[in-house]
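Coming up: subunit A.
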Amino acid sequence: MRSASAARAAPAPRRSFVSDLAQHWRWVGLIWLEVSVAYAAYSLYLAARARRAGRREEDR
Partner candidate 1 sequence: MSDLAAVLAVARKDLLQEARGRAVTVATVFFSAVTLVMMAFAIGQDSQLLQRSAPGVLWVALAFAGVITAAQSFQSDLEEGAFDQLLLYPVPRASVFLGKLLANWLYLTALGLVMTPVTLVLYGAHAGAGAWLLPPTLALGSLGFALVATFYAALTANLRAREALLPVLMFPVVVPVLLGSVRASEAIVQLGNPSLAGGWLQLLSGFDLVYLVICTAIFHLVVEE
Partner candidate 2 sequence: MTDTHQAPRRPLWWRALALVTLVLFLVGAYLALVVSPPDVNQGQLIRMMYAHVSVAWVCFVAVLVTAAYGMLFLLRGNGIDDARAVANAEVAIFFAGLTLVSGMTYSKPTLNTYWTWDAKLTLTALMFALLVGYFVVRGLIDDPTRRGRVSAVVSMIVAASLPFNYLAAAWFRTLHPTLSVAVTGVHVAPTMLFVLVFNAGVAALIYLTFVSERVRIGKLEMARHEERERRESGPGSKEVVRV
C-alpha cells in the first residue's frame, strides 16, 4: 500500500537513475511536455490576441 505522505528520498546512485528514468521517461516526459506545450500555446494565444487588439481598424 503506497503511502502518499512518505515521499522520502531514496539513495540513488547514478546507474539506477538512468535505468529507472528509462522505464518511466514516457510519463515524466509526457507531463512536462504537457505543461510546456500548454504554456507555449497560451502565450501564442495572448500574442495573437494582442496583435489583433493593437491593430487599428483600417488594417482589417
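The definition used in the following text is that contacts are C-beta pairs under 8 Å (C-beta built on N, C-alpha and C of every residue); 3 or more make two chains touch, one makes a residue touch a chain; residues count from 1.
How these were chosen: all candidates are chains of the complex that A comes from, given by their letters.
Remember, predicted model here, so these are calculated numbers, not experimental data.
In summary, of the candidates 1 or 2 that share the complex with subunit A, the touching one is 2.
For subunit A in complex with candidate 2, the touching residues are 2-10, 12, 17, 20-21, 23-24, 27-28, 30-32, 34-36, 38-39, 42-43, 46, 49-51, 53-59.
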